[in-house]
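Shown here: the complex without one of its protein chains, the others still in place.
First chain written, first letter: the chains are A, B and C, and each begins at residue 1.
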Amino acid sequence: MFSKVLIANRGEIALRVIRTLREMSIPSVAVYSDADRAALHVRRADEAAHLGPAPSSESYLNIDRILDAALRHRATAIHPGYGFLSENARFAQACADAGIAFIGPSAKSISMMGSKTEARRVASAGGAPIVPGTLDGVTSASEALAAARHAGFPVMLKAVAGGGGKGMRRVDREPDFLAAFDSASSEALRSFADGRLYVEKLIENARHIEIQILGDRHGNMVHLGERECSVQRRHQKVIEESPSPLIARLPELRARMGEAAIRAARAAGYYNAGTVEFLADNSGNFYFLEMNTRLQVEHPVTELVTGLDLVRLQLSIAAGHPLPFTQSDIVLRGAALECRIYAEDPANNFFPSPGRITQLAEPSGPGVRLDSGIYPGWTVPLDYDPMLAKLIVWNDTREHAIERMLRALGEYQIGGIQSNLALFDAILRDPAFRAGNLHTGYLDAMLQRTPFTAPPPPAELAPLAALVASRLPNSSAATTPPATTPPAAPASRWLADGRQNLMRKERTR
Amino acid sequence: MFSKVLIANRGEIALRVIRTLREMSIPSVAVYSDADRAALHVRRADEAAHLGPAPSSESYLNIDRILDAALRHRATAIHPGYGFLSENARFAQACADAGIAFIGPSAKSISMMGSKTEARRVASAGGAPIVPGTLDGVTSASEALAAARHAGFPVMLKAVAGGGGKGMRRVDREPDFLAAFDSASSEALRSFADGRLYVEKLIENARHIEIQILGDRHGNMVHLGERECSVQRRHQKVIEESPSPLIARLPELRARMGEAAIRAARAAGYYNAGTVEFLADNSGNFYFLEMNTRLQVEHPVTELVTGLDLVRLQLSIAAGHPLPFTQSDIVLRGAALECRIYAEDPANNFFPSPGRITQLAEPSGPGVRLDSGIYPGWTVPLDYDPMLAKLIVWNDTREHAIERMLRALGEYQIGGIQSNLALFDAILRDPAFRAGNLHTGYLDAMLQRTPFTAPPPPAELAPLAALVASRLPNSSAATTPPATTPPAAPASRWLADGRQNLMRKERTR
Amino acid sequence: MTRRILINGQPVDPHPSATLIETEPGVYSVLVDGVSREARLLGNDIFIDGHRFTFEFDDPRQWKRNAGAAAAHGRATIAAPMPGKVVRILAAAGDEVAAGQGIVVVEAMKMQNELKAPRAGRLASLDCKENDSVLAGAILAVIE
Partner (left out) sequence: MTRRILINGQPVDPHPSATLIETEPGVYSVLVDGVSREARLLGNDIFIDGHRFTFEFDDPRQWKRNAGAAAAHGRATIAAPMPGKVVRILAAAGDEVAAGQGIVVVEAMKMQNELKAPRAGRLASLDCKENDSVLAGAILAVIE
């Protein structure tokens, strides 16, 4: 096993990896940018290496600086987490060249699956069903249009080098096609320095169901069941769960999708933990979407239903050990749900809300797992993804897991910044969610139907608020500068608060 | 199901019950004494009823006041937790008489199992093996001595009405017998208003292994596997785990003990969650010890390995529902451990350390459950048992669970009062514990062998402490009154600190 | 005490019989008619059961704040909530805009965010243009 491991990441996932390393008695090395000196992953690691200024390009995305830190700290392996360099083949290769184990697949597998069109070809060759559309990336709009006509509208335009919803557009009618192509292509060029797009037929009301796989370097591979991630906003997952309500209804689907996932991954010579994403319709048809060649944000729901520690297994695979079990040893138990907690204001168009966390109460107790990267007094930096934590629960049934999540959300209080905690409460109480009637457009439709606004405060609570206020000195009200917008407009009040938090932050830096 | 439930308890177990009630959408009523107005269970419950002054006899043990609170708040059921009135047959009967469901067994079952000699007779009649000794309580020392001679020394003297180690003595040699009898009998009289004792042969190097059972009001009963609770100090459990390392070695023992437990419980007409305690030797012989007719402190370890919510099941049974499963549905997975976190100083003879909690960092992440009743700023009252929280972990194997517990303990920081956190670190690293070589004398022997003292602080850290101090104003040192004992004696320093905390508490009350 | 307490702009008397203790800084345990509630103080807001109550003190000896009804007829500003880049302008100076109408799109934290008019009125000035980098708190537009 490795004598020391550097984690080329930040926030909750860095902490997640540190925890398993500590359990394995392997010293951990955190890395940090100027914006993260006080971050929890730096505090909790055994060692910490400074990378550079706040921008990712000069810190968490900077291969040279990360390798330099690893060599300086004598780390013999690097865990990339998710995001940042985790799916960067050049980084995986640079680690190998420097004699440092990359805790992930081979650079070659990353390359094959990193190109979305190449991944479609590999998966298809391996025998996994793919969504009808172009097998190759195209740069000309007319070529794309021809493919779209062939597949039939509506279609999806997607970036060949894509990820995270960038360079992705839904096109319902031919007249909108050219404008959508140009806009998606330029976004893809901006985001990935690669403007090529491909066309896929849109699977209406499709569910996003993904299979977690695990392969070792000796050719053994298993799947660990599915996660349903259909609750999305702007192509970003919001709630994930296992089992999928669809597969609970069609149980034989799990083995079929699991085998398709393994075929796709095998075709790429894959080892490490990985995720094969599918679109599925309610009849049980499913189509390969893409493969993520890294640990997934939502891996804890699989950990809770399988009882496995995926990070421990990643380390074991990277150290060359064979998988300690076969497919028949994998037993799924109960139901798990994950909520991604973001510093954003759902009542105000999900505006990011960085700033200082002034109060924090975290949920705990039976069946609750919190993978968090924050603490009271910490200032959420502007510079990175505003995810604060993941709240994951387990219980014997989906219904009980939902009840447990609602209980845990009720215990969770984040003060000083806006968070999306209240959004989850709304989703988890929505009858369509409770019934498991999900598709990737579910959340947008729900928010359209019932816009997320704070209900008017009950009048009988106002005298209690007045009682609290009556205990305060006059000065506590005077410390806050007057708002620039009238208090009658709640959205703007929240905006104003966000700004005040930011200004406080600027002063204290 | 019940429309509202009152919890006749305090601290972490009250919170534990509130959590399941919230998941079931049942409003909860907390009760509190003058000492507990600010306690977490009061803050987290939907409703709260004041009982009376701090002494338990005027609050948590006062049947009339608790029933009055239940009626006032229109609670239709009462959960007794553990301790306090949970094994009081008169309370169970008073609930029934007041038309309030008692979430526990019948008053009759409590009575039968509440008398330790009666319990021995019932269990023996049901077919469970019992420790050789007297079947009846005796008041005369000579009668007891005759029984001791018959069983053979060493023997245990135990209070008929006993519990919590009160009125219990080990007697190794006949010459010590009479003094031990007098002292145990007078302690039993003081503690339980019943001085009767009984004699049991001492099972040398015995393990404490208990079986969790669950029975409904329709005659269905299952066991949920075992917990090993051999790590004890002064007859108080310190660490509990499931599976037992002994049963991991002798797997057929689980079914045999489970069946014996069910036989004993059936003989008492038992329903509700309950625990049958056994002594076991390393060859797999086991003897009925006693039955606890309530939820056990250590129930979470069983919840983690079985995936069941015992409080939810208790409510379901009390509402008259049949068990939703049979014995063959019970599957045990992985390994769970629990550490009981106390406000006490292991480096100073485990002296209780109530006071104000000034800093608190709680563990979280994969496989960690914290059932806690404290928060930063709260003052641990003098008036009750000094248990602060229970830290419970799960992992796929015992070895991995131990590693996870060590990781979680490393994240746990309680400042302002002394706690026994460091003790667990020492036990969990002890080779005998790691090997699973446990018996009820294990911890006393370990503490004898390696007295629990703080190691000398490493010299290379002193300049870091000086760096922290250099940032502080002079006044921060001057605020603390000079210690009454020299700093050279660490034990006394801790005493002094405890006193200062207490004095601060007295001032702020 | 002569000061009056305004909750969401309206004078409200403190509850006469509820009991209150501060358990953690800014966190209060309130018991009222046997019900247990938690109140959290954050800036000028008190949150109870997730509901926001904005409080002010109406004290004749104090500077009279005009944040209430008066301001609704005065100027409203749209400020950048964080450093970012202006990527789109959706209205022109002089336009009549509706409450909630998008005015400026700012990209920050890798997300595009539409800043909306806090109320209806005339867009008196537009103080930014596309591709401008803006600092937190910068006034981007004024509505009269």
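Everything below uses one rule, namely that contacts are C-beta pairs under 8 Å (C-beta built on N, C-alpha and C of every residue); 3 or more make two chains touch, one makes a residue touch a chain.
Please read these numbers as outputs of a predicted model, since none were measured by experiment.
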- Item | Interface partners of the hidden chain - shown chains only, full complex considered | A, B
- Which of A:13, A:26, A:42 or A:229 touches the missing chain? It is A:42
- Where A:219, A:377 or A:458 are the choices, the one touching the absent chain is A:377
- Note on the structure: Given B:99, B:175, B:251 or B:457, the residue that touches the chain left out of view is B:457
- Note on the structure: Only one of B:25, B:186, B:326 or B:359 touches the unshown chain, namely B:359
- Message: For subunit A, which positions touch the chain that isn't shown here?
- Response: 29-30, 37-38, 42-49, 72-73, 375-378
- Residues from subunit B at the interface with the omitted partner, ascending: 349-354, 358-359, 361, 382, 384-386, 413, 415-416, 422, 454-455, 457-458, 461-472, 474, 477-478, 480, 482-493, 495-500, 502-503, 506
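As a convention for this text, only the chains that are shown with their structure count from here on.
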- Farthest chain (mean CA position) relative to subunit C: B
- Query: What chain sits nearest the middle when you go by CA atom centres?
  - Reply: A
- Note on the structure: subunit A to subunit C, mean C-alpha position gap in Å, rounds to 31
- Message: I'd like to verify one number: the distance from the centre of subunit A to the centre of subunit B, where each centre is the average of its C-alpha atoms, in whole angstrom.
- Response: 40
- Query: Taking each chain's centre as the mean position of its Cα atoms, how many Å separate subunit B from subunit C?
  - Reply: 50
- In subunit C, what residues contact two or more other chains? 24
- Message: At least two partner chains per residue is the criterion; list those residues in subunit B.
- Response: 44
